[in-house]
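Okay, structure first, notes after.
Missing here is one protein chain; the remaining ones are kept as they sit in the complex.
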Amino acid sequence: MSELERFGVSMPAELLDEFDRAIADASYANRSEAVRDLARRYLVERRWEQPEGDVVGTITLIYDHHVPDLVSGLTQMQHDAEAAVICTTHVHLDHHNCAEVIVVRGTAAEIRRLADRMISTRGVKHGELTRTAIGP
Amino acid sequence: MSELERFGVSMPAELLDEFDRAIADASYANRSEAVRDLARRYLVERRWEQPEGDVVGTITLIYDHHVPDLVSGLTQMQHDAEAAVICTTHVHLDHHNCAEVIVVRGTAAEIRRLADRMISTRGVKHGELTRTAIGP
Amino acid sequence: MSELERFGVSMPAELLDEFDRAIADASYANRSEAVRDLARRYLVERRWEQPEGDVVGTITLIYDHHVPDLVSGLTQMQHDAEAAVICTTHVHLDHHNCAEVIVVRGTAAEIRRLADRMISTRGVKHGELTRTAIGP
Partner (left out) sequence: MSELERFGVSMPAELLDEFDRAIADASYANRSEAVRDLARRYLVERRWEQPEGDVVGTITLIYDHHVPDLVSGLTQMQHDAEAAVICTTHVHLDHHNCAEVIVVRGTAAEIRRLADRMISTRGVKHGELTRTAIGP
């Protein structure tokens, strides 16, 4: 972790009061920690809008593992993907339903394409792409 | 506007560098202004999750004004709404398509119900609810 | 409006039951109307990810009109924008707070840039960009 720098923020007293209550409610230890998190969330959103540069995504799928060829199809897609699949976790939710969480690294468009292919597969009931990134 | 208070934020130098570039890119004049905006956005999200208390919403609709009874139906819904409709703006986009933007004040659930009713109306092609709030 | 076409959709009975309850709850008159809305929402999201082609956006701002030069600055930005500002509605929410809703047409990037500039202005407390589009 790089050296810490310090800067001042001015805020209307009323806004600061409400901010303090909200971050306490969300278990933040102090304002710096909360502001750092908000800054990072802002940066992650912007990086995902840029065509270049690696970001990290999590693809969450809910699917019925009884559908023929579904599991092997999803595996094949991960091997064929332009984005690098880092790992896949499989969870048995009930007799029919599995959750699968795939952590992927690549450009926003590469990850988007892999997520599109997986989510559109027959037997995959619900899928979501979560955007994150490695950063300072 | 209430009195300004000042507090310090510490941030890893690398994170601060990237934050500075991003907020310059988004035309923020300084860090305080950007942090205040991020804090307010965070508070607006949280207020919309609470059952009590007034928030402000903007309902944007795209619709075909040739569909019979559509315009009068949408007007009736606004008069019947639990949430207070503050104003409505109507825009002619092309021969068929209108945009209508409705500014509403009420609890999150009241505004949600009005938006649901309007968006689900036959002839309304696309609708979105935008969440905001009055605040410090 | 173009000619209507009809196609069949097959859905597990249990999913269809839950879907029927949800769309009744959201006041949809029938399944076709709900499916058309979901299809249009899906298409609007995709159009906003494409670099070319016009979309429509609504920029909602909450601001303190007592901040010097704010109103004239926001007006100037609208005149300078690459995207075409179709109309602006101004609402007095209380003694200090105004809401302003700006309907804009242009490419996703042009609208994004205008929204960024307006939202980052000192005195603008909260801003949101709502994505929509004209379409079939």
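Per-chain numbering from 1; labels A, B and C assigned in written order.
Here, contacts are C-beta pairs under 8 Å (C-beta built on N, C-alpha and C of every residue); 3 or more make two chains touch, one makes a residue touch a chain.
Please read all numbers here as calculations on a predicted model, not as lab measurements.
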{"item": "Contact footprint on chain A, counting only the chain that is left out", "value": "1, 23, 25-29, 33-34, 36-37, 40-41, 44, 56, 58, 60, 62, 64, 66, 86-87, 89, 91, 93-94, 96-97, 99, 101, 103, 105, 116-117, 119-122, 124-128, 130-135"}
{"item": "Sites on chain C contacted by the missing partner chain, in the whole complex", "value": "1-19, 22, 25, 31-32, 35-36, 38-40, 42-43, 46, 135-136"}
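Basically, only the chains that are shown with their structure count from here on.
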{"item": "Sequence positions of chain C contacting 2 or more other chains", "value": "none"}
